[in-house]
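The complex is shown incomplete by one protein chain, all other protein chains being positioned as in the whole.
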Amino acid sequence: MTELTLSIANTIIAAAFEKGAEAKIKPLTIAVLDAGGHLKAFQKQDGASLLRYEIAAGKAYGALAVGMGSLWLDQTARERPHFVEGLNAVSGGRIVPVPGGVLVRDQAGKLLAAVGVTGDTSDNDELVAVAGIEAAGLRHQVE
Amino acid sequence: MTELTLSIANTIIAAAFEKGAEAKIKPLTIAVLDAGGHLKAFQKQDGASLLRYEIAAGKAYGALAVGMGSLWLDQTARERPHFVEGLNAVSGGRIVPVPGGVLVRDQAGKLLAAVGVTGDTSDNDELVAVAGIEAAGLRHQVE
Amino acid sequence: MTELTLSIANTIIAAAFEKGAEAKIKPLTIAVLDAGGHLKAFQKQDGASLLRYEIAAGKAYGALAVGMGSLWLDQTARERPHFVEGLNAVSGGRIVPVPGGVLVRDQAGKLLAAVGVTGDTSDNDELVAVAGIEAAGLRHQVE
Partner (left out) sequence: MTELTLSIANTIIAAAFEKGAEAKIKPLTIAVLDAGGHLKAFQKQDGASLLRYEIAAGKAYGALAVGMGSLWLDQTARERPHFVEGLNAVSGGRIVPVPGGVLVRDQAGKLLAAVGVTGDTSDNDELVAVAGIEAAGLRHQVE
């Protein structure tokens, strides 16, 4: 049975940065949280702005909160904003409900972690997160 | 005069889970708060996501906050979002204003508790809460 | 590999209540948190006071925070109060550093959960937590 290790988390971040470099996108910030919502690994590229840790972790935490990728939160926030506002309230203000927070599962579907990426457009952030997860041989869930 | 006992709270949860199993819905999380808003009993089924305690309790707490089932908060949040946002602010961020938070009254109408259910659609969550309350021989108030 | 299930959590609570009844101690409140610090199951006996959920969860959360039973926190709070105060600060005020918060491990030593008990003396609370964990066939860590 797969567990989230630091080695896996670092592999995800490195591969995501590589994907970002290929796509020539803006400085990226990436947080990997374990399945309990606790930070496992984090890196912020040079030039990224002040609150990028909070944004990256907020995407990943939101995904874990509901068991869906943060794309789902983005869609739900448009349709039922009061649900997402309430969710954020009871989380203690820890959720950023836009794409870029992606769940990480092993090949059997077990939840291992969530990756949060911020820095470019939300769609590019998500793409980079997915690339990192695939490079680690794991499955992603974006919504 | 009826008081909320642990036995009643456990009966509500067990009956609600039974209803959920019959309806083949997703893993459920159920919180029973007493009339003072304090947790009496709680169970989270396997596979439910990270923030389900906070969501379940947030529905029940919201219902107690205004003396209406959380369906009323959902409707109000659509019509007057600023009221529900203000309510959430003064509660210290403890309210999730969507259906699934149901007040529990005895046959004389006395308020005993609130039940909060989360896991499936808000409508199914509410249905399950109602089934649990009825199984305990008590009255429910969904809005 | 053992995972924390709702069935295990309910078994721990039921056995702990049985031990409490045998020992004729005061009304008990018991919280079982998963290894990520999220509430899995909770029951509060009739007659227990207002903040018992927060106390029970606070003992269990403290144990998980440092990877030691809350007896260790109690001892550390006497020797280095500023460490435990700082720990509580960065936890967002979620820790009650007295005995009664006990880690739950499987037979291989893997961390599954923490149990928090409150209601009687801290020593009796701990005894009751240990009895519940043993009844579930799991290992306990009190410090």
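The chains carry the letters A, B and C, assigned in the order they are written, with residues numbered from 1 in each.
Operating definition for what follows: contacts are C-beta pairs under 8 Å (C-beta built on N, C-alpha and C of every residue); 3 or more make two chains touch, one makes a residue touch a chain.
Just so we're clear, the structure is a prediction, and the values are computed from it rather than from any experiment.
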Neighbouring shown chains of the undisplayed chain, as defined at the top: A, C
Subunit A residues that touch the omitted chain in the full complex: 3, 5-6, 9-10, 36, 38-46, 50-53
Subunit C residues that touch the omitted chain in the full complex: 35-37, 64-68, 80-83, 85-87, 89-93
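In this section, only the chains that are shown with their structure count from here on.
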Fitted rotation between subunit B and its twin subunit C in degrees, CA, nearest 5: 180
Whole-Å gap between the CA centroids of subunit A and subunit B: 30
Computed distance of Cα centres, subunit C from subunit B, in Å: 26
Subunit A: positions in contact with at least two other chains: 35-37, 92
